[in-house]
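Missing here: one protein chain of the complex. Every other protein chain is in place.
On to subunit A.
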Amino acid sequence: MELLRFTTAGSVDDGKSTLIGRLLYDSKSIFEDQLAAVQLSSERKGLQHVDLSLLTDGLRAEREQGITIDVAYRYFATPKRKFIIADTPGHIQYTRNMVTGASTANLALILVDARKGIVEQTCRHSFIASLLQIPHLIVCVNKMDLVDYSEEVFNKLVEEYTEFASKLDVTDIRYIPISALNGDNVVNHSTNMPWYQGATLLNTLETIHIASDYNHIDGRFPVQTIIRPHSDEYHDYRGYAGRIAGGIFRPGDAVTVLPSGLQSKIKSIDTFEGPVEEAFPPMSVSITLENDIDISRGDMIVKQNNQPQVGQDIDMMMCWLNNKPMQPGAKYYLRHTSREARSVIKEVVYKMDINSLQRVSNDNTINMNDIARVRLRTTQPIMFDAYRKNRNTGSLVLVDEATNETVAAGMIVDSHVN
């Protein structure tokens, strides 16, 4: 069984919680005591219907205010796949949560209210999905029951969205007309929309091809830690532990260790179950080399014939995640793969108005939820690829040196591309 991680985005009241509730309920992932608790809370609040959002709103403040303030993770499985949902709030001020939820997702569900069409929030969520390079997008046109299940309404929305999406960087977009409330095309085909011949939402989630979402071309192995048993049996064992971040490694491969540039060959790729002949993302393994060379955490083992960029000047798209605005000229710890360096933001190239998708120049103030293209200088070289090419080696976070909070997320862009 494969694992599919998806994120849901939508505006307030467009039925996101209802849809998640339905997926969980119809896949029998809501337990009786959970449902009973939610029913009881709904009654206590004087609601007419069972408020399924109470299933995901777990924190006291959320339940009191009736809003979602943090990413909530939900799990369900069908006989075909296991799913992890990163349920993110739709309010404008919570872009940072959406970015967080999107960072690990294979797929994004974008909800659109059939009556309202494409609104600012739809554009914002879609832009973030594109910025975070989520490989697959499903646009669910919800509340079809309130527009008489009209094919015209659906087609018009598809056309509108397709035009808007041409400005985005997403290749796989699908459209499904649904009613989350009544269950049309969620799990079962809708008898109300015979004109829709496509797959239901659940069927799409179960069958969409995700195995090639990882980069299997560019061999990248960031070293996390060194395994040295010091035991009689494994006296000279020296394993470089880490998770494959790209490409396929095999014993005998000629490799280079960065940033030192030292060369060697892979002697073995070990796991607790024994050595393996091939290692690919996202496997956790330990690699031993033919030569004894000096390697430590933060180094990267790569194929000799395919190397990442190594440098101290980074161009990236950045989302600011912290209440405290970006301080011009301030230094931040940078975390990238298993490497840490200090860094300074040298230049704000432009800010992005994510409602109009327009670039704003000459504005260097970066506040929470702002997205900007920036140039960064690091104290030590880092080994990176463009985020577009590899989400593992193209992503980084910045950490405030005073508070230790994670303040920004960065997606590296090729410096010669605008």
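Please note the rule applied: a contact is a pair of C-beta atoms (placed from the backbone, for glycine too) under 8 Å apart; a residue touches a chain by one contact, two chains touch by 3 or more; residues count from 1.
Keep in mind that, in the parts below, contacts and distances are computed from a predicted model.
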{"item": "Identity of the absent chain, which is to be given by its UniProt protein name, from \"Putative zinc-finger domain-containing protein\", \"Carbohydrate ABC transporter membrane protein 1, CUT1 family\", \"Sulfate adenylyltransferase subunit 2\" or \"Glutathione transport system permease protein GsiC\"", "value": "\"Sulfate adenylyltransferase subunit 2\""}
{"item": "Selected from A:Ala37, A:Val119, A:Ile293 or A:Val360 as touching the chain missing from the view", "value": "A:Ala37"}
{"item": "Of A:Gln39, A:Gln224, A:Gln263 or A:Gln307, the residue in touch with the unshown chain", "value": "A:Gln224"}
{"item": "Touch list for subunit A against the chain that is not drawn", "value": "1-3, 31-34, 37, 41, 55-61, 63, 69-75, 77, 81-82, 84, 96-97, 99-100, 103-104, 211-212, 214, 216, 224-225, 227-231, 233-234, 237, 239, 241-243, 248, 270-272, 278, 280, 282-284, 297, 321, 333, 335-338, 391-392, 395-397, 399, 404-406, 409"}
